[in-house]
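A single structure is presented below for examination.
Heads up, one of the protein chains got dropped from this complex, but the rest are sitting where they should.
Up next is subunit A:
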Amino acid sequence: MAQITLIEAVTQALAYEMAHDESVVVLGEDVGVNGGVFRATQGLQEKFGELRVLDTPLDETTIAGVTVGMAAQGMKPVAEAQFEGFIYPMMEQIACHAARLRNRTRGRITVPAVWRAPWGGGIRAPEHHSEANEHLFTNIPGLRVVLPSSPARAYGLLLAAIRDPDPVMFFEPKRIYRQYKEEVPDDGEALPLDVCFVLRDGTDVTLVTWGAQVKETLEAADALAAEGISAEVIDVATLTPLDFDTIAESVAKTGRCVIVHEAPKTAGFGAEIAARLAEECMYDLLAPVERVTGFDTHIPLFRLEMKYLPSTERVVEAAKRTLAAS
């Protein structure tokens, strides 16, 4: 069986679902002949034709609104925002319509659509190409926010997102698009949404993260293990609706929690998890909750961007602080 990267897993999931469900269509800028600027839709237009893999006019608002319209007619569009930093014009259609139509029509009109976007920094990209803004979507009711962090989870979660009867934001950590390969059988098996994945069992501290930071967080767990500290690593995967139980169970065991994300700290999604820990797990905690995040600045241009993104060292230090505190 072939080993594939995260981005190839995205392509594999799209191709599988398009072959098995003719209501699935892909649309966006450069998704056709070019196969997407990261090649996520490579070869799909050849296979499924120009109508089902549709190059749209260069207007994000159009992509988002047309996606709502198609989904309302029972299709399952998978729209691509070329970069997370270009998603802002789509937000009105997503917040006011996609996430809301089921509710405001009492279930008469639904929007089973997916918005994919290459997300996050760390690839030496130009300005506006490195944003992590998942927290802007996690506060929108009726919307799922999903971030895969491995080839297998990209495949399984994207299939689940497309099959989900409600709108899903699918943010792809582009820094790890080609980080490593793994075997991902093209069997059409979806992974569950709305659950966290425990990537590594541990007893001393819980490291909670998502997206590209899974890489640094797993590295930190290795480094901690070398020093005899056992870290549990949780990939949240679906930020909303949040599976808080998995996090709470882990913290009940370890008594310590470090939340790692690359978006700015203030009102980032880590704040929600920290608040929930304070509300529901206060007496399990042996140390204050730590957050290792991007700073409350704009992500700098690429000469400095790695100084902005949470590093393995920062995660290790935060974990050690929680241990020192108790």
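Convention: contacts are C-beta pairs under 8 Å (C-beta built on N, C-alpha and C of every residue); 3 or more make two chains touch, one makes a residue touch a chain; residues count from 1.
In this section, contacts and distances are computed from a predicted model.
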Note = Should one name the undisplayed chain from "Pyruvate dehydrogenase E1 component subunit alpha", "ABC transporter", "Acetolactate synthase" or "Transketolase" using UniProt, the answer is "Pyruvate dehydrogenase E1 component subunit alpha"
Remark   = Cross-chain touch to the chain not pictured, restricted to A:142, A:188 or A:288, is A:142
Key: Hidden partner chain, touching residue among A:7, A:31, A:44 or A:101   = A:101
Touching residue (missing chain; options A:83, A:244, A:269 or A:308) = A:244
Note = Hidden partner sits against subunit A at residues 25, 51-52, 54, 56-57, 59, 61-62, 64-75, 77, 89, 92-93, 96-97, 101-110, 141-142, 164-166, 194, 241-245
